[in-house]
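Got a structure for you, questions after.
Certain chains of the assembly are absent from this excerpt, and the rest are unmoved.
So that you can tell them apart, the chains are marked A, B and C in the order they are listed, and the count of residues begins at 1 in each.
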Amino acid sequence: MGKGRLEAFSDGVLAIIITIMVLEMKAPHGADFSALRPLLPVFLSYLLSFVYLAIYWNNHHHLLHSIQQVSGGILWANLHLLFWLSLIPFTTAWMGENHFAAAPTALYGLVLFLAAISYMILQRTIIARQGRDSLLAAAIGRDVKGKLSLALYLIAIAATTIAPWIAWAIYIAVALIWLIPDRRIERTLAERNWQKQ
Amino acid sequence: MGKGRLEAFSDGVLAIIITIMVLEMKAPHGADFSALRPLLPVFLSYLLSFVYLAIYWNNHHHLLHSIQQVSGGILWANLHLLFWLSLIPFTTAWMGENHFAAAPTALYGLVLFLAAISYMILQRTIIARQGRDSLLAAAIGRDVKGKLSLALYLIAIAATTIAPWIAWAIYIAVALIWLIPDRRIERTLAERNWQKQ
Amino acid sequence: MGKGRLEAFSDGVLAIIITIMVLEMKAPHGADFSALRPLLPVFLSYLLSFVYLAIYWNNHHHLLHSIQQVSGGILWANLHLLFWLSLIPFTTAWMGENHFAAAPTALYGLVLFLAAISYMILQRTIIARQGRDSLLAAAIGRDVKGKLSLALYLIAIAATTIAPWIAWAIYIAVALIWLIPDRRIERTLAERNWQKQ
């Protein structure tokens, strides 16, 4: 089975998730700029979630680039990832509407944590099928970025009981870590091509 | 006519159906975790429907894998399937908001039953075009899983008059039957390739 | 410029239009079957619009099948068609919620009429680029079905002032005319392939 439809379906779901979040930003009834002020936390939540979903789409792109064949296990690991990502519009809306209160901020982090776990499961499912010697295994190595993100999400969730803004700072920090493009797969691929020649 | 656009359109509709269901989970007004409790049945309904739609997407993928040419009959049998699947967000919302009351649980099963019927019609339309000797006909055989599911849906619908939780247990059981990946088509394809060599 | 992205974008828009219509069918507050009764006209409107959009997708599929190159004119003629089709969820909701009152039924027909006009413009734009001798021009001929539909829509709109059910009967009749698959393009294509051999 080819990977074309898996990519197309994932792209479709991610495109819809990223876009329907904006539906939560309801047009205010007032017609002057002050009417926009209560929407500021909703907008900031949207911006953060947009960046997170863009990072997932970007890395998902690289991840599937390294595979040729799709197994049933990969299909379901991918759907599992899409499930947690599909909850982001809900947690974004709850956090934005409650102006970053503790509980919504913690739930936001929990869904990010579960999405990160499911991304790791997808990675391992692909590597398990490709073998220890696979391109992806070489490219990911010990996956420091992935494990660090998981730890930071847990710290952020705990920090919401002290002050929600700490959690928010951590979510932004994790996004920045990932915004640096993940060139590991591209680089490993380039090296191997060079060795073959 | 190629099957590329049929797959693309079906993927698009399925991706949208699976994603807009989450719009029914409205962010609660309270800002603590107890505000989430009334949403639990909505979340569980969403989870079940997500799994069902993922199974349909997965099997639809396998089904179309076995065809080369798309006829008018296949196009309409496919649209018929998409119609019933498009009603799942509605039945999911009604069942979730009414905490699994009898009537919404029965309607949920009825739409699953009609979707399963339309999936069978699509299978038969494809086989009719490919001929008795087709790959798909060999792979599906007597379609025990398909017929068993139909019977179970009918039992579940009847059971809602006694206790809705019986119906729910049956819906979960049917999902589990299908979660086991359907390797019949892949296996038959592999055998035939082997015989050709 | 290839036609791949034109097809992908059109499929995306049509898939979304056909799916978001179901969002207008809000889950009722009551938990028994009688609570569904007020939704019946909404459901019937949805069913009719689903069939119309499926016919458009189907014929759009055939129409683009006959072209290789996309010009700026074809791009805009296609977007013009998508604009009118995008209004169908609105007219469907207005007609369904008002139980097929005269004005919403007339507006529903007007949007169908304008979509049909824009489909004809798209056909002519394609033929103008392909030349008089084109496959599509031969396949469509005098386009009796297209012109008949336009006349029937106008009669239906006028009939809403007498009795809206006449308009509804006409909308169903036009859908049935088109449900018969349009094999003209396929047949002409097959004949030409035969002549070449």
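The rule is simple: a residue touches a chain if its C-beta (ideal position, glycine included) is under 8 Å from a C-beta of that chain, and two chains touch if they have at least 3 such contacts.
All values reported here derive from a predicted model rather than from experimental measurement.
**Student:** If you could, jot down how many copies the complete complex is built from here, 3 of which are displayed.
**Tutor:** Here the complete homo-oligomer in the file comprises 4 chains.
Definition applied: only the chains that are shown with their structure count from here on.
**Student:** Does the subunit A and subunit B pair touch with the same residues on each side or with different residues, judged by whether over half of the numbers are shared?
**Tutor:** different
**Student:** Taking the mean of the CA coordinates per chain, how far is subunit A from subunit B in Å?
**Tutor:** 27
**Student:** In whole angstrom, what separates the CA-based centres of subunit A and subunit C?
**Tutor:** Chain centres of subunit A and subunit C, defined by C-alpha means, are spaced 38 Å apart.
**Student:** What are the residues of subunit B that contact at least two other chains?
**Tutor:** 8, 12, 16, 20, 23
**Student:** In the complex of these two chains, what residues of subunit B are touching subunit A?
**Tutor:** 7-8, 11-12, 14-16, 18-20, 22-23, 25-29, 31-33, 35-36, 47, 50, 54, 57-58, 61-62, 65, 179, 181, 183, 186
**Student:** Under the stated contact criterion, what part of subunit B meets subunit C in this complex?
**Tutor:** Of all residues in subunit B, those touching subunit C are 1, 5, 8-9, 12-13, 16-17, 20, 23-24, 72, 75-76, 79, 82-83, 86-87, 89-90, 93-94, 97-98, 101-104, 107.
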